[in-house]
Each structure stands twice: as structure tokens, then as C-alpha cells.
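Structure, as C-alpha cells:
As you look at this complex, bear in mind that one protein chain is not there, while each of the others sits in place.
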């Protein structure tokens, strides 16, 4: 193990990054070396865990998880990441219906920040709100830290906002890198981020936005496919266009799932809500118009139903490169005849890709742990070297 | 302490067990030496804890608790057991009304398995479902582990299913062993597992099934007493009969609480639901027949009410051997005039046995910790010897 890990740690040192004492809210705010450092740190942490080496880095300290939307998977990933590094976790469940700002945010941020190393936030349900909330928390933590009230300024990590889902997108990227054999091997590969039909309502836009905003940075040919009305936030499209032109890849949009799948190396068929509906939903919740929300849901489901044929089927998969594109999903998928009568993907396609989607998800705890390590230490390299030299077993008498 | 513990650890080494890298779902699937190893490991862990020695064995790692029924006691026991060994816990609360299978189980099992050492499951409310669910989780973990997705295959521990309640039954057994002075001292003792009246509905069958399936393995004379209609699952009766004939004990059933208590050494009067009602309940929930459930509850309570005289009273206790049988209960008991107007046990009987029922419960965290240790390590002996040699205090500066 040592023989394999030393060069990786050396490569990490060479990369450098700018995360120390920062937050991680949007991948498009991070430099490319920083993104590579997160990926590589995650890989090293996983190597160490697989080798049974303890990566406990904190003797005490808290990771606070603020969830404004329920999530078994994200909760577990965050807790697993914290535990891997020695942090205990504390959860703060806020009502989904609440869009709180101002004094409440400032106060709560201080109250849960006293002894915390990291605050992970999931706030993805209200378009125009999630990212704003996170930046408010950041500013509040800065204020309390500068006043000497907080012992340390905890890092804020975006566990999914209305704009980006960086822990998912980076886990997806790590999956691509493992699948194709390196970051360089992604260059020129065609990745299709496609809308797909789902009988459910209100799915956030942050996964597709996160994917197009990140995969365009490594020279991939990224195609965004969706029916009319399912546009993504303008700023995210701008970001994707800029990155693709900078890295020699491409970014295009289409309203045909069929055309998009043609010769694709990777397909990511996934439902999301119509942007207009999401904006209206935020407005209604803020205005307290509860009655209107049921109507809005009906309207959104009816709109979705016009595009039931946007399903990832065997026929579609055969159009991809060699008929063998890598199928990706952030889970849980709406699988036709399994979780619903008609969904994002046929049972046959999903079943053949199922274990690979679990593998894709398995990278997330390490991505989060990597973000914690890189935001809390000036260089993860020294810490990782120390861990490797020490080589204490994760299991076995721990004293 | 060392002088007492070395021989116990040596005895443990001599016993051996077959739990390494296995699950623990049913006591009747475990060999007798394995059961003795669990008991002895639990005893050693308790000795160490009482002597103030740290038994932390994991530097990091998660114990996941999946609860499909609310339980303060089981939650605490599981958390205490994990903490004793250095594991953090994460809870997964699933709705009681949900009987999920297939894809959802496979996916969730993988998602909470990435960095977990143990997954404890309580799923006791749906006859015909709980054990099935646990075996589905096991199979899913196998699949994800074989595919290299899980770093390690977590052990699944049954914290109460529809068939067995092994952590309770083994804590009960440990209580008996302490009370009578050794496993051998149980031979020939008469234990009565008796139904008792309760004004509540839907109590699982797993406690009486667990008791008759385990206590028949050590040469006890086990009597199962219940009114007609309160039969236990056939397979469990078969298991009890087989074990009693193999170990030279006996197993019989009766519909008279009075007759059963005659010359008993141990009595375990406890309510459970009519089996037919539990089957119908599972069917209705699966079929979504919410309306029928209220009727079913009324019917079950009416059926119970016909047997209000099945109460453990002073008069009944006087029939036991020397009038001093050991009273057992898994708690909470329905105590007449305390928690309800008429219940399983009279206030006088319960009050005189109350502290002993707390003692009975006190063994459970150590039984669970013993299961974790024995399923995660090829031999708990080496780990326990290391702990004893090291002798680090549980309290005092921990660095």
C-alpha cells in the first residue's frame, strides 16, 4: 500500500489547492487544481480505508448537518465522512416549509458554530433560496468568528443547493475517472445529461446543473437534453459554455433525447422540475399560499406527463457508442415497473447498471471527507503522510 | 480483575465460534458453542467495563440502526454497545406502515453499508416480513461487497424480528445463568413462557418464540402456556421440540396458566397478539386496507379481553417452586393498577421483581457488543487479551 500511496501523496502536494479556511459551495468557484486535489484526496482516503488504516484526524469536534430536505443517503454520507476523520455529528432539522433568513440564520449559525469544524447544508427545494441561505450562513460565521465568539470558523459544505450539488458531481466525476482510467481519459468523451420522465414533482435542478458545470471542465463533449420548459438556471448554462470553450471540449443543448444519445460515452438520464414551476413554488411558499401549491403540483405533473417517452430504454442505449454507454444516476432512480408504472429508466437498463450506480454513490463519503480535510488543513498532504507513517489499524484495540 | 479474567478468556478461546464475518439473525441457526461464546464474551466485556477498562476496539466505523418500530430501550442498548467498542451510530427510521422490498432494500443496504461495521435491524411488527427483510438486507450486502463496492461486509444483527429476538433471549439467558450459577445449573429447571393479558394490541410473537427456541437448548423443562388462538409460528415450535429432545430437557404446551406455574423455577408471563390477527394485519397493510385495520384492532382487543384472568398474581406465584420462581419480563410490562387497570402482572408481584427485571435488561448492551465483537473478529480472544494487557482506563485523560 505504501508503495502506491507515496506517489499519490506527492502528486497531491504538487497540485496545491486554495481551500484552506474556505467553504465549498459551488464547483465553478474552485480552480481546476483544487478540484483535482479533492478527487485525489478522496482516492487516497479510500485507499487507506480499504487498507484498514485509521484516518482519524480529529480528537474531538463536531460536524453539523443542516437538512432542509429529507435524505437518508446524504445524511449517511456526511456522517460516514465525519466519522472517518473522528468528528461526531449533530443534526439540525429545519422544516421544509420554512424559508428563514436574517436574524434567525445569523443566530443559528453562531449557536451551532461554537465547537464545530464543518457545517454541511442541504437546501435544494427552493429555487433562488438554497445558495443564498448558504452564503448567509457563511457571512454569519465570519461575523461571529471575527468578534472572537467562535473558537474557529467552521467550513460550510454544500450538500445540495438550488444551484449545485458538488458532493454528487464530484463523486460522479470520480466515478468517470475510475471508469475511463484517469482525468485525461475524459477528454473528447461525449456525456449526455438528459431530462427523463418521472411521476413525481419538485425534483431540484441542482444535479443537472452540477453535472454540466463540472464535466465541461475536463474537455468532455457535454450535451444537455430536455423538453421545452425544463431549462436550467441561466448562470449555470453560461458557466458550462465558458468552461467548455476554455478546456477544448464542447457544450450544447438539444430537445431530443434520441439525438443526444447518439454515440454517447456516458448518459445521465434524470428528471427535474420545470424551472418556472420551481420559481412559482418558492414564491407561493414565501407568500404562504398553501392552497395554490396543490394546483401547482397538479400542473407540474401534467406537464411532466406530456414527456413520458423521455425514458432511458434498451432501444435508446443501443444508439450510444458501441451500445455500451456508461449509465449514471444519483439515486434513487424512478425505474419503470419497479418504483412506478412509468419512469426515468426501463427495468432492464437499470438492472444492468444497478451495481455501477451503487459504486458511483460509494465515492460520496470520501469526497465529503476530502472536502473537510482540505478546508480544515493548510495542506492535506502533511496529514495524509502522518496517517500513512503511523499506520494505525481502523479495527483492533484502539486504547 | 486480571486473575479472574484470564481464565474466562482462556475458556472463550477453547469454545470457538462460527460467527466471524457472519450475521446474527436467529439463535437456532447458531451452534451451542457459539451461543456460549456470546454469553462469555458479554460477561468479560461487562467485567472490563465494571473494572473501568476501556474496551474501545474501533478507531472509526459506524453502527447503523434500522428501526421499523419505535424503541427507546433497543436504541439505547445498540448505541451503548457500539459506543463501548468505539463505533458511532447512525439511525435509519423507516415508516412503520411501509413494507418495502426489492430494489429499495437492495439500494438502501448498499447506501448505508459503505463504511459500516454492523447494521442492527428491528422489524418485528409484520408477521412473515421481518426475518425476510433481514435476509434481503444480508443478500444485498453480499452482492455489493462481492462487487467491491462495500469496503467491508457489515454484519447484520437482528434487534427483533417477527421470528426471534436474539439479543433479548440471550440477555434473558445470561440473567438465568447469573441467577442459577452457571449454564449447567439450568438443566432440569422448569421455565414457563406464558401468555398474559394486556389491553394493547399487536405485540409481536418474537419474544416467546425467542425464549422457547433458546432455553430448550440447555436441558431446561420449557412449558409454553397460552389460551387457544395465541399459538406461535409452527417452525419455532418445531425448533423448540427438536432442541429439547437433543439436550435432554422437555418442551410442552398447555392452555392453563395455573397448571403451567405449578413448581416452576422461572416464569415469563407476557402478552402477544393472536397469530391470525398478525397475519391478517400484514396482509391488510400490504394491500393498503387502512380502514380494516381499526376493525382488526377492535377484534383483537375483544379477543384479548376474554382472557383477563391470565394475570401473574401472588396466588399464581405461590404455586411456583417454593413460591419463589424467578419472574422475568422483557419490559415494559403492563402492570395492573400501574400502567393499566388490568394487565400482565399484579402490582405486588411486579414490584417485588422490578429491580431484577432491570438487571435482566442490563445485560443487553453487552450481548449486542459481544455479537459485534464476535462477528467482526476471527476470535474475540485476541482482542480481549489485548484490551486486558493494555488496561487503559475508560475515564481519565484519553489523549
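Order of writing sets the chain letters: A and B. Residues in each chain are counted from 1.
Keep this in mind: a residue touches a chain if its C-beta (ideal position, glycine included) is under 8 Å from a C-beta of that chain, and two chains touch if they have at least 3 such contacts.
Owing to the predicted nature of the structure, the values given are computational and were not obtained by experimental measurement.
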TODO: Consider the whole complex, including the chain that is not shown, and state which of A:31, A:108 or A:200 touches that chain.
DONE: A:108
Task: Selected residue (touches chain absent from view) among B:27, B:41 or B:54 - done: B:54
Open item on the list: One chain isn't shown here. Among A:57, A:271 or A:320, which residue touches it?
Closed with: A:57
Open item on the list: Touch as defined at the start, partner being the missing chain; which of A:32, A:69 or A:143 qualifies?
Closed with: A:143
- [ ] Considering the whole complex rather than only what is displayed, give the residues of chain A touching the chain that is not shown.
- [x] 54, 56-62, 64, 86, 88, 90, 92, 102-104, 106-108, 110-112, 114-117, 143-144, 147-151, 376-377, 383, 386-387, 390, 392, 399
- [ ] State which residues belonging to chain B touch the missing partner chain.
- [x] 46, 49-50, 54-56, 59, 72-73, 75-77, 79-80, 83-86, 88-89, 331-332, 335, 338-339, 354-355, 358-359, 361-362, 365, 392-399
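By our rule, only the chains that are shown with their structure count from here on.
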Task: chain A and chain B, separation of their C-alpha mean positions in angstrom - done: 40
